[in-house]
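With one protein chain removed, the remaining protein chains of the complex are shown where they sit.
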Amino acid sequence: MSILVDTNSRIVVQGITGKEGSFHAQRCIDFGTNVVAGVTPGKGSTLFMDSVPIFDTLEQAVEKTQPNVSIIFVPAPFAPDAILEAAENEIPLIICITEGLPVQDTIRVVRYIERKPVRLLGPNCPGIISPGDKCKVGIMPASIHKAGKVGVVSRSGTLTYETVQQLSELGIGQSTCVGIGGDPVSGTTFADILEMFQNDPETDAVVLIGEIGGTKEQLAADYIKNNFKKPIASLIVGQTAPKGKRMGHAGAVVTGPAALASEKIAALRDAGAFIINTPSEIGATVEKMLNT
Amino acid sequence: MSILVDTNSRIVVQGITGKEGSFHAQRCIDFGTNVVAGVTPGKGSTLFMDSVPIFDTLEQAVEKTQPNVSIIFVPAPFAPDAILEAAENEIPLIICITEGLPVQDTIRVVRYIERKPVRLLGPNCPGIISPGDKCKVGIMPASIHKAGKVGVVSRSGTLTYETVQQLSELGIGQSTCVGIGGDPVSGTTFADILEMFQNDPETDAVVLIGEIGGTKEQLAADYIKNNFKKPIASLIVGQTAPKGKRMGHAGAVVTGPAALASEKIAALRDAGAFIINTPSEIGATVEKMLNT
Amino acid sequence: MNIHEYQAKAILSEYGINIPQSKMVTNAEDAKSAAQELGGKAVVKAQVHAGGRGKAGGVKIGHTPTEVATIAESLIGTNLVTHQTGTDGAPINCVLVEEATSIKQEMYFSIVIDGATKSAIAIASLSGGMDIEEVAATEPEKILRVSIDPGVGFSPFQGRSLGYQLGLSDANIKAFSKIAANCYKVFIDNDCSLIEINPLAITGDDTLTALDAKIEIEEDSLFRHQSLENLRDTSQEDSQEKKSREIGLSYVKLEGNVGCMVNGAGLAMATMDIVKTAGAQPANFLDVGGGASQEKIAAAFTLLLEDSQVKKILVNIFGGILRCDIAAKGIVDACKNHKSDIPIVVRLLGTNADEGKSILQGSGLNIRLAETLIEAANLITTSN
Partner (left out) sequence: MNIHEYQAKAILSEYGINIPQSKMVTNAEDAKSAAQELGGKAVVKAQVHAGGRGKAGGVKIGHTPTEVATIAESLIGTNLVTHQTGTDGAPINCVLVEEATSIKQEMYFSIVIDGATKSAIAIASLSGGMDIEEVAATEPEKILRVSIDPGVGFSPFQGRSLGYQLGLSDANIKAFSKIAANCYKVFIDNDCSLIEINPLAITGDDTLTALDAKIEIEEDSLFRHQSLENLRDTSQEDSQEKKSREIGLSYVKLEGNVGCMVNGAGLAMATMDIVKTAGAQPANFLDVGGGASQEKIAAAFTLLLEDSQVKKILVNIFGGILRCDIAAKGIVDACKNHKSDIPIVVRLLGTNADEGKSILQGSGLNIRLAETLIEAANLITTSN
């Protein structure tokens, strides 16, 4: 009842001894995630929390522990290299939590991995959680989640938590919650995730959280219109942001009409999505959608 | 009875108004090849030999004439750009005759087109001819060829002609003759061509002409051993070249044991190929092979 | 990070792109002698980090050195208000005195990052010198785009494709291709997020010249571009925006009176949306980011407290990496160091939310707590 990660996921943490890496690796393990290895150059042959082996290189970690998911916490200047290392070692799912990667590095990396049998989630994303499979590979607070049949996909971190909070409070559980990341260029698109939800028998409906800037939501709308058969509700934030101002996410720059909230909402409505009118009505709208 | 080019091939000539481009375009047309367009920036809206339309960009040529094979004659400094132009316009088969491309340009181009639905033959190759289909897209002298069932693949230009000459003289016709090019990095490998010959019902046997330098012949031997089911004869030239000397083709540098003729011959013999002992015995060896 | 036109042109020129002869000056006297060197007549262009200079009176032609000096005098030291600045405008500390160029045709050329193709794209149009966003909205077919592969760069065939579509002459196509390729080099070497040449002019003598130029450097890349960091003109930044950048916050000043402090850009935008829905106006966008420390939270909150435009503050923190108790402590620290009695509404959720709420409730400060987004928005809207 999940996409991308499940009970068979074997996680390696790149940058496991850093402040954020160690904090979140522990939280993931606490949730039940199977963290099989960590990588920190120079810390090889030691143990994380007395149990998880640390390696100097991912190559060694792969040889000894066969991970199939990598989560990356290394600082921005070194994160592109960490992604390349994961791709070169053909880790099927690479999740880059790190934010602040120079976008041209991201482009080089993303174009490189197109030729590798891997998928990149992020950069600048909260990761992924499949509550029913007790598998969390990300930085989201686990406690707000509830196992169920609604998929969540979003460009934003904390707004995903807000979404999940509203769903769980109404008793609506989640199959998998995925943050694709807030940067203008990311490894995985809305459409990629929607396709997986489409094919996941344990996902009955989806919530898609978009925002102003770029054209990712339009591409999602195209996919929904042509290929997506399940109920989907969508919220676009930044509706009140003034034109020409940059709102944090590098992706949220109002550069042209397509980047406007109104255009995105129109495209999604036209594709048949239920439109969530304000951020406080996410749960209620999904509940209504599920009951129709 | 051919691979890569046949009666359905529609050829565009990039660099059709240059000295070599115009000479060989005419020879190809004379042979029966369907040349549908030429490209020379600045010469758009004119005609080649009063019949073939010339365009300023390949984009225009594609829109108006739907070619599916491109042959490139533009000078080396501009040839990488011409290949990229063909790849961007998704011409399925791109044949780069031009020699002298800086190898790092070739690497960039070859890696780029890996993600495109195209195949590159060359650079620095004589092109391809399917005598029975009256389709010649290259610079080989047409007169020496004879339609038949033996495929020829080689790194060399004139040595391919020598091979064909010896075959035709003994009455052994060719299905398709392919020059993959003499540079150290090429778009297409021996194994790529062997796979096509394997799948071509009209090819009964193959002649593979290799030379010293690199490991292309070993990769071909690997393919033959594991996948190739038809009779194959092979000649390796440069057997008498002294170690450490560079013999013309950038590929023909004796850099390590694998690059030696003896190593290549051993690999091919081990793979089950008939070894052609001297360059004067190509035809005779193939004849013997076909009769066993 | 924005840089000035004169700085952008200097970079383009280093990469072999034609620019008009010009000189950056900071006073009328230098403007006069610059005009003299250019032959008398010259264009005076206010150097500010804002578009719409022309319409706002920031670009003027002087026909004599004296006239140029007078224009420079009238501009330098004033603030220029354009549709892209706030009502205060941007300070003009220097002007560019530039040769007047005879123009046959004005084109538009830019390179930007495109999320859809996951690449840098080059954009070109014959509709240069005008509001390109207007053209894009009303006549999108006049805007040409090509995607640039990071492995091979901008290729000559792409320049020819654009050039022939634009209907340029063969000679101009060659020049255009070169400019595009060189711009892409500038873009890569300097980690730009935008290079815009508008207009890219075909001059009277049929050469292509960058008449105006805008370059944005990606903030996230500056760790590897110390020399570019030196081009930063902090005088062009709002003082709060400058402070927030130094603290490491993502902050945008707006026109309302509800100061907002949120973690995460998406949630921050959602919070602004809900505040507006409830009938109030946000004074800012403020994202404290992923793993903010107690000190950073305190600094961010202090920024809001010190903003005289801010009449009430809404905090919305969903703890994840950031723990709510850390956020609460930061808020308390800021309030203790900065006496203020404006209404504060705080919503804390996620990691250590209960601890955070206890800290706020035990602080003795006049802070109201909210559970849901809409409750928070209603509370802040109705508070005085």
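Here the chain labels run A, B and C in written order, and each chain numbers its own residues starting at 1.
What we mean here is this: contacts are C-beta pairs under 8 Å (C-beta built on N, C-alpha and C of every residue); 3 or more make two chains touch, one makes a residue touch a chain.
The structure displayed is predicted, hence computed values, not measured ones.
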Contact set of the excluded chain (shown chains only): A, B, C
Contact residue for the chain not shown (choose from B:Val62, B:Leu159, B:Val178 or B:Met289): B:Leu159
Residue, one of B:Val118, B:Val153, B:Val185 or B:Val206, that touches the chain absent here: B:Val185
Missing-partner contacts on chain A, residue numbers: 41-42, 44, 56-60, 78, 81-82, 84-85, 88, 108-109, 111-112
On chain B, residues whose C-beta touches the chain left out of the figure: 19-20, 23-24, 76-77, 99-104, 107-108, 110-111, 126, 139-141, 143-144, 154-162, 165, 182, 184-186, 209, 211-212, 214-216, 219, 235, 237-242, 244-252, 255-257, 278-280
Interface with the undisplayed chain - residues on chain C: 150-151
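Criterion: only the chains that are shown with their structure count from here on.
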Chain closest to the assembly centre - both centres taken as Cα means: A
Two chains sharing the most C-beta contacts: A-C
Whole-Å gap between the CA centroids of chain B and chain C: 53
Where chain A and chain C are represented by their mean Cα positions, the distance between them in whole Å: 28
Rounded Å distance between chain A and chain B, as computed from the means of their C-alpha atoms: 46
Multi-chain contact residues (two or more partners), chain B: none
Junction residues of chain C - those touching two or more other chains: 149, 151
